[in-house]
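A single protein chain has been removed from this complex, and every other one stays in its place.
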Amino acid sequence: MSLTKIEYDRLIWINIERPTVEDINSFQDRFSFHPLALEDCLSRIERPKIDEYENHLFIVMHFPIFDSARRVSRPAEVDFFIGRSYLITVHDGILKPLNNFYLDCQENETTRVRYMSRGASTLLHTIIDRLVDYIFPILYKVDSQISQIEDEIFEADTRTLVQEISLVRRDIIALRRIIRPQIAIISNLEQKDRPFIREELDEYFGDILDHIYKVRDILDENYEVIADLSATTDSLLSHRINEVMRILTVISVIMLPLTLISGILGMNVRLPFQNYPYAFAGTMFLMMFIFLGMLLFFRHRNWL
Amino acid sequence: MSLTKIEYDRLIWINIERPTVEDINSFQDRFSFHPLALEDCLSRIERPKIDEYENHLFIVMHFPIFDSARRVSRPAEVDFFIGRSYLITVHDGILKPLNNFYLDCQENETTRVRYMSRGASTLLHTIIDRLVDYIFPILYKVDSQISQIEDEIFEADTRTLVQEISLVRRDIIALRRIIRPQIAIISNLEQKDRPFIREELDEYFGDILDHIYKVRDILDENYEVIADLSATTDSLLSHRINEVMRILTVISVIMLPLTLISGILGMNVRLPFQNYPYAFAGTMFLMMFIFLGMLLFFRHRNWL
Amino acid sequence: MSLTKIEYDRLIWINIERPTVEDINSFQDRFSFHPLALEDCLSRIERPKIDEYENHLFIVMHFPIFDSARRVSRPAEVDFFIGRSYLITVHDGILKPLNNFYLDCQENETTRVRYMSRGASTLLHTIIDRLVDYIFPILYKVDSQISQIEDEIFEADTRTLVQEISLVRRDIIALRRIIRPQIAIISNLEQKDRPFIREELDEYFGDILDHIYKVRDILDENYEVIADLSATTDSLLSHRINEVMRILTVISVIMLPLTLISGILGMNVRLPFQNYPYAFAGTMFLMMFIFLGMLLFFRHRNWL
Amino acid sequence: MSLTKIEYDRLIWINIERPTVEDINSFQDRFSFHPLALEDCLSRIERPKIDEYENHLFIVMHFPIFDSARRVSRPAEVDFFIGRSYLITVHDGILKPLNNFYLDCQENETTRVRYMSRGASTLLHTIIDRLVDYIFPILYKVDSQISQIEDEIFEADTRTLVQEISLVRRDIIALRRIIRPQIAIISNLEQKDRPFIREELDEYFGDILDHIYKVRDILDENYEVIADLSATTDSLLSHRINEVMRILTVISVIMLPLTLISGILGMNVRLPFQNYPYAFAGTMFLMMFIFLGMLLFFRHRNWL
Partner (left out) sequence: MSLTKIEYDRLIWINIERPTVEDINSFQDRFSFHPLALEDCLSRIERPKIDEYENHLFIVMHFPIFDSARRVSRPAEVDFFIGRSYLITVHDGILKPLNNFYLDCQENETTRVRYMSRGASTLLHTIIDRLVDYIFPILYKVDSQISQIEDEIFEADTRTLVQEISLVRRDIIALRRIIRPQIAIISNLEQKDRPFIREELDEYFGDILDHIYKVRDILDENYEVIADLSATTDSLLSHRINEVMRILTVISVIMLPLTLISGILGMNVRLPFQNYPYAFAGTMFLMMFIFLGMLLFFRHRNWL
């Protein structure tokens, strides 16, 4: 575990990364947190929620992190304990905007003045605002993947295309799962008169809510677009099978009868016109005639 | 930025195209707008919304613009600040009906008399009404594309068809995404007793609401129709693969045995009937017999 | 325009077919209708709605008409103005039950006595009742088309089947779109205490509501059934491709090796057993052996 | 029509099968039923509903009957008129549990004592309870059909499978349509303080409600399972086409080059090695080499 803290103007921000059972137990003594809340900090992935206790508010939120190994986004959890004069953030240390903001607060007096002088709830708002804004680069990545699929859909190798569509779709499914419950949390912070949350912040939480609704809308549209691209890929695959089949059929239908004719004339039995001087030329003429007739027939049926 | 204004009968209409940060900041001094609202004017695409402030109403709306490069509709944003004696429109300058109406107000006394003498909310209503009516030509384009696909579905080249269906579907998805949140805005303007909106206008906003519901209904029906056309194309593709396969199979099943017979008789070993005078005629007869038998068999199975 | 009227027992029924702008303007003078309502009468297709004005009720309703050219149902609009002592119907003249009922009222004293002696709202109820009942023949047509598809699905030519399914599905989509908003109108007439609508009629409008719910239920079930038939057709098409492929493969796998053998024995090089007397019989025996072996193999794999 | 009745302890149960217009009219004189309710008894299929009249309650309910000709379930209607001292059941006579229970009441004193001594509503409850329980055997039939499809999906003939899946799906669609509106009826009988329904029965109607919810849940799950089976069948069909194609391709790719070689050596031109003694053996060796090379290549690509 790493536990550090910043104190400024009667407000303490305690930042805890990867806490262990002992760390959590030591909290119990210092702050009188509810045992269920402390338990939730330890479990790997808890559902996002707001629990109101007598002397503090416990908030669990998730933000997406792109897992480049599995090529899909996964949730990173942040737990907030907010009291009258303190904010405790518990997380895995992988959310860059939170780390950066903490460092900024630690090092720059101006940042501290700006964000820590108006109480714990303003600090909470700033952290959530930055974490929500951090979702957009992930969306832009998805957007650019979709644009690339759109550009390549009529040219690219289908196997790669199918794989790409599947991966993007699974990423969108994961992102939607992560984003959806956060909306409930933020809209809850905006609407209700929560203790420890200053009322003037409602408008500001409303602004975050606008952003997260935008995230949801982009994901919903992307999901529909990727479904359309998947359907289009399937139609194109059927179309290509059809094209290839047509060429094979045309070539077989033209070649097989000609091969049969040459086979018949190659039989080792007495052919009636075996010794006619123009037998070969006549056969060639017949073959050419069949060949051209077939071509005309297929052109007539719009196969060529 | 271009900032122009029209003053008439104690009402000022300020029209701002492509504002910069400095433009926005200069506003703050003149009108006492809320900083969050001003921030929203600058961000590329904001969610549609109505924010009620003490001395003005801030409305963000989107209207579809067809992007002919990407062949899909995209949202164009208009922001309205409406106060007791002014209306401010902030936009990108690409919405023709808004530009035209502004020019018309600037140049024609009669237009000004008609639309600017009954306060800012009547002006707002007129602008939104014209912008909503401007959506219909875009829908007619989609409609005519669908009609064309319907006409060609049993004849056209499938590749083009698949491409057309995919593009139209993506356009409908985009249009639905743009239209949906506007309904909430307009229905909000109609129902609630909003400050700065004259109550007599409720019926007129109700009329706009009817139009936008009609837009939504047309899009919903178009979406279902395009899904049906897509499914039909897929079925037709399977059907055509089936047809082509059948022809290939018929021709192979008829030709391969005949070719085998000719091959057997072409072997360089002592054929038992090699020197019979009617060997060739007999072989021909056998082949014709097999050929006709096969034809009858396929006709019996309804393959021909 | 054609404007005719029937007067009976202090009630006037004015029936207007295909009104023009001038016709509508002349109304304004006579009845004091709201300008928005009059505008709605002129626009091609208005959304169904009930608008309550001071001295009259304005109702827009749609009923399906089968367009045999495009082979799909489309909405026909009827506008009702209902006041204390008059009912005005504005329509295109293509709804047979309305035309017939009007003629009947015009010509038969008994019909007039029965339907026009209890006020405008009873007349309105009768007209809507007949128009709703007129939807059922259209449904029976759809029903019989579906039954026909069900009967033919395992036998018919797939191309016709795919085309039929697509047309029926598009017709059901159109009908659902037309019916859905009418439910809101009729349920509104039943529930609310509307001016100009006699309260005793609530039960009778409830009866119409039952009918239109039945229409909706039939359409919903038909939609699900046609989706199932479409999926079944696709499965059958795949199955048939599979069958055809299997026959082609069996015939190729049997014939190609035999053809190769005959080809080898037809080579113009010194064949080791060229002059053996039983070379031909031996080859034939070998071929028959391979042929039967293949047959057994395919039977074993259940391909035959 | 057949009209019979049972009288016991001041309660009359009148059971009417297949009533005609005259029968219904004769009712009007005896009981003062609402004309709309009587009309509903005659129409072929009425929507399920509860209509409350001054001196009686009119209930229309549907229960599924398996139509073995069309192989799909269809609704059988029962109409109930319930008053203070009578229960009238109007139906088609095809619902066995109703017929059996009526016979039982007619013949057995004990049944009459048990079910007819506590008023009309207890009798109504008993009839509905038995009719709902009668749905389960139909569900078990569907269940066993699904189990059979599950067992056969990887072995059975696909054509039969596709047909079976389509029939079961259509049956489930029909059953869901029939069951859904009954839930509203029964939950209505449970919740509201209905006249003519004893309040103590609420718990018992709640029990029926539990059963019909169970029916709905089973149907919903079955619908999802059949959709999965249908998708699986389609995937398997594609897989099989793929398998067959692979065999055809392998055999063609191996045989065609060998046939070409034999064809070249069968040409009637001066072959350079025509008279070499080992020409045949060399050719055979070359063919074998190509054959084995191809086999290794396909094994390497995992095609064999």
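Quick notes on this structure:
As written, the chain order gives the labels A, B, C and D, with residue 1 at the start of each chain.
Basically, contacts are C-beta pairs under 8 Å (C-beta built on N, C-alpha and C of every residue); 3 or more make two chains touch, one makes a residue touch a chain.
All values reported here derive from a predicted model rather than from experimental measurement.
Checked against the full complex, the candidates A:M61, A:I153 or A:M245 give a single residue touching the omitted chain, namely A:M245. The hidden chain makes contact, of the residues D:S68, D:T110 or D:N268, with D:N268. Although one chain is not drawn, its touching partners on chain D can still be listed: residues 153-154, 203-204, 207, 210, 213-214, 217, 220-221, 224-225, 228-229, 231-232, 234-236, 238-239, 241-242, 245-246, 248-249, 252-253, 256-257, 259-260, 263-264, 266-272. The missing chain lies against chain A, touching residues 36, 45-47, 49, 158-159, 162-163, 165-166, 169-170, 173-174, 177, 181, 230, 233-234, 237-238, 240-241, 244-245, 247-248, 251-252, 255-256, 258-259, 262-263, 265-268, 271, 273-277, 279-281, 283-284, 287.
One rule holds in what follows: only the chains that are shown with their structure count from here on.
To overlay chain B on chain D by their CA atoms, one rotates by 145 degrees, a value rounded to a multiple of 5.
Averaging C-alpha coordinates per chain places the centre of chain A 39 Å away from that of chain C. Averaged Cα coordinates give chain A a centre that lies 24 Å from the centre of chain B. Residue positions 234, 238, 241, 245, 248, 252, 256, 259, 263, 266-268, 271 of chain C each touch two or more of the other chains. Viewed as a contact network, the protein chains form an open path, each link joining two chains that touch.
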